[in-house]
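Take a look at the structure set out below.
All protein chains of the complex are present and in place, except for one that has been dropped.
Chains here go by letter, A, B, C, D, E, F and G, matching the order in which they are written, and residues are numbered from 1 within each.
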Amino acid sequence: MSERIWKVYLSGEIHSDWRERISDGVAAAGLPVELSAPITAHEDSDDCAVAIFGPEQDKIWHDRKGASLNSIRTGTLIAGADIVVVRFGEKYKQWNAAFDAGYAVALGKPIITLHPAGHDHALKEVDAAANAVARAPEQVVHALAYVIRGNLPTIGAEAAAE
Amino acid sequence: MSERIWKVYLSGEIHSDWRERISDGVAAAGLPVELSAPITAHEDSDDCAVAIFGPEQDKIWHDRKGASLNSIRTGTLIAGADIVVVRFGEKYKQWNAAFDAGYAVALGKPIITLHPAGHDHALKEVDAAANAVARAPEQVVHALAYVIRGNLPTIGAEAAAE
Amino acid sequence: MSERIWKVYLSGEIHSDWRERISDGVAAAGLPVELSAPITAHEDSDDCAVAIFGPEQDKIWHDRKGASLNSIRTGTLIAGADIVVVRFGEKYKQWNAAFDAGYAVALGKPIITLHPAGHDHALKEVDAAANAVARAPEQVVHALAYVIRGNLPTIGAEAAAE
Amino acid sequence: MSERIWKVYLSGEIHSDWRERISDGVAAAGLPVELSAPITAHEDSDDCAVAIFGPEQDKIWHDRKGASLNSIRTGTLIAGADIVVVRFGEKYKQWNAAFDAGYAVALGKPIITLHPAGHDHALKEVDAAANAVARAPEQVVHALAYVIRGNLPTIGAEAAAE
Amino acid sequence: MSERIWKVYLSGEIHSDWRERISDGVAAAGLPVELSAPITAHEDSDDCAVAIFGPEQDKIWHDRKGASLNSIRTGTLIAGADIVVVRFGEKYKQWNAAFDAGYAVALGKPIITLHPAGHDHALKEVDAAANAVARAPEQVVHALAYVIRGNLPTIGAEAAAE
Amino acid sequence: MSERIWKVYLSGEIHSDWRERISDGVAAAGLPVELSAPITAHEDSDDCAVAIFGPEQDKIWHDRKGASLNSIRTGTLIAGADIVVVRFGEKYKQWNAAFDAGYAVALGKPIITLHPAGHDHALKEVDAAANAVARAPEQVVHALAYVIRGNLPTIGAEAAAE
Amino acid sequence: MSERIWKVYLSGEIHSDWRERISDGVAAAGLPVELSAPITAHEDSDDCAVAIFGPEQDKIWHDRKGASLNSIRTGTLIAGADIVVVRFGEKYKQWNAAFDAGYAVALGKPIITLHPAGHDHALKEVDAAANAVARAPEQVVHALAYVIRGNLPTIGAEAAAE
Partner (left out) sequence: MSERIWKVYLSGEIHSDWRERISDGVAAAGLPVELSAPITAHEDSDDCAVAIFGPEQDKIWHDRKGASLNSIRTGTLIAGADIVVVRFGEKYKQWNAAFDAGYAVALGKPIITLHPAGHDHALKEVDAAANAVARAPEQVVHALAYVIRGNLPTIGAEAAAE
């Protein structure tokens, strides 16, 4: 049976290497996956709109213009994704990640959340809308390998992933 | 011209009296508004599912069952709302509020966020998807009065609202 | 805050009194709920179309005409429901119940399943798409009371419901 | 006139070789068809989530996690399919097959059911929502050959298919 | 269980009394049905737009303006209907009836066709998309009585309806 | 046959009395119509957001905040309307009227445009998407009377309307 | 600017060579068009289902099974089309063509009708929902050439097309 390309959007935290670990894992497993993501260069993401369209006096409009421009990318990629992975890191409010999760769910997209156990209670509404809750990027890769090809990790893999 | 009933869902923070202030303001102004909200009794909201369907050994499933049951209410009321107000308080992660915001936006609902200025940068993606950003519950009431009837507050009202 | 009427469709088994128990419970609690259901008179449900439009030689078309006529009712009521409760009894294939569950989920309706524990493994895909899994009709009533009004059963209620 | 690729999802029974017979028939006829299916390795399908994300104490959550993970695959493939074939075998409850049928129909997908005549009455609601009811996998291949290319089987084919 | 109002749109032939017979039957049975229909005054329906907006030199634009104005009514009422009944009489092309049928089906509305047996072959595609095929207006009333309340006609009714 | 309430949104020009003339005509004819409109007090419409949420230094953000707040009203009322009437007056750009027209058409709403003949060429794309083009508010009233009740104006009415 | 492939479905009459004339014209003009159509072998189209799934005693079910099978093809191709051309020939009821037109319009597809002037009045509702009305297949080719590439026929072409 033929193989389709699965489009996976990686939403959320931009301060750790979780996207690279998923990307590496997908490549190592040879999975037919197209990963996409928001612009993860933090400063560029904040300043993009004033850099292109000109400066603002007020920080609030500086931010608004930037967020509106970024949402062209995020909205389009989420709408085109088969699966949305949403990462919540240890720190920061990360409200845009939760917003993306709600947005994806309302569009009927399956989501996989990725966060430490310490966030379990605070994320219970988001996790209840998710198809899976992962602790490590490697578990996301394993989930993709299973969903796409039916391949399961060898015994002990899930312990090592932590 | 005849008057329609506007359905307004109040999402987010459950630790301050902002819903009451909006409810009082709406009543005082005689606005044709039906307010709705999640279950705001915090413990009940956490324990509802185990109280009804029986206990769980693991806290994670205790939470999951509760969040799934609560989402029957929140999902239905958001889907039926004309406007969704999303409140972010000073404290806590409040990821469910951001999730509701994303969910509402993807359904094409107009949203009004309500939060202190200190959250502006962290909420810039959510605010960029909102139709208005309020600082005080009274401003939400004023916004409803204008949207529904075209009534604007008398001069100085916005200063006093803070 | 004003009270909305919740429309609840009761799908599935027609050989026990579970719909009456939910109806009685809803009435006893004074919940603002409109219950609806398929035609539950078994023979009428089988023979409706031939009784109205004339007989068929083949049983397969006798059944087809009847099922098509019944689906006008079931499809319309599910599409108009806020919540769909799906009951699987001890016996029979009950594929129409599972079909209704899938239909409701694809329309974005929250569902509550109601079945004995013995069906848990066989129903795991349906339950995974549900917002709650109940064992007794009274638990469905409790769930509605909580979802609509935030009322929880007094201690011990969930044990007695079994 | 140019030839499109038809995406056909094969839902249901995993205990007989019906998928292989359709796959072989499609290949033999050279039809432009991409077949897809759920993960059909029964044990893997049951245990996938605990293998990836860690064990559960309760069987019910072991099952829930697995079914939720599997639904990423099944939901995505059904949503992307042009045609959904739903197979009901002689044995088992097979509620997930009926659930998939309802889900597909609500999404506007044409479905073809495949089951023995003994199930006709129990499946009358599902069959009434189907575009065709087949008894043998070869009939599904014939239906695809006709729908896609207008090719009909030579005389006697339908008898031999049984 | 409470009773909903069913909205039924009556599309098609305007030269016989079939709408009156359905209306009378619905009234006699006391069914909770709101019937709607296109403007059935033939000349007014043809000339409405030129009567309101001024004359046209070309008959083709005279007709186009009228049909566009009429479609405000028909499109709105079909979109708001629970059930669409489509009547094909003995004579005329009646392409607007078939157009309405296709339009209603694509919107997910259940349809009941009403036509003499002589049209069966010519209407096979439309009938295959319908939930029921009636020969007499009284059968439509019987179908509504069953769908809405589960009432079946007494024995012999379907014979007399012819 | 019972009478439904038709919801009609009146978009566009705010400098002439066309809404009053439609409102008067609808009242005089006793039509079951609920009219709605944007806030038509020009200054309030421009300044609403700064009056409620506080002033802006830049005129562009003063305008942006106001337009975003106004769109809560206009978007909600258009989405809830059965018919959208779009008026283009003699003067001004009136891009928001054309925007509303496009918005309504994409939502599947029938639209009636109302403008002088001098705009015909410039509005040809909008008129081509409309169900009717009126020159005078009274023609809109006549169109509503016909669409809703099948009543046509007496002879000469269309001439007098100019 | 890059060139997209336009998918055009050719619905309706199967007794003349209009599809070949469009196909030839598209090929001669080198247009990036993928044409699709129903199965146009009349007898096969009538008998397909009984040939594959076995005979029926009643002609009505013989027809029903066939029409249901054919609708897998027609429904899928219309849903995937950019443009639907609907041909009404001189003879026959051709209700399936009008049904397809209504179906396509409700899905938001632009349609082009193709029929002799003698049908203008009978098809006025269908034509009012169409983007263009053609008299000859060559005009459809010209319309495609213009819509896709902006190429217009040389002077006199429309006269010769008749």
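Convention: contacts are C-beta pairs under 8 Å (C-beta built on N, C-alpha and C of every residue); 3 or more make two chains touch, one makes a residue touch a chain.
Keep in mind that this is a model prediction, so the values were computed, not measured.
Considering the full assembly, A:Arg73 is the residue among A:Arg4, A:Arg73 or A:His121 that touches the omitted chain.
Residues touching the missing chain, restricted to chain E, are 56-58, 61 (touch as defined at the top). Residue positions on chain G in contact with the hidden chain: 1-2, 4, 6, 82-83, 108, 110, 112, 131-135, 139, 142-143, 146-148, 150, 152-153, 157-159, in rising order.
Looking at chain F, the residues touching the absent chain are 59-60, 63-64, 66-68, 70-71, 74, 88, 92-107, 119-129.
Going forward, only the chains that are shown with their structure count from here on.
Between the interfaces E-G and A-D, more contacting C-beta pairs are found at E-G. Chain C and chain F have CA centres that are 44 Å apart. Note: centroid distance chain B to chain F, computed from Cα atoms, is 31 Å. Annotation for chain D: residues 68, 70-71, 108 touch two or more other chains.
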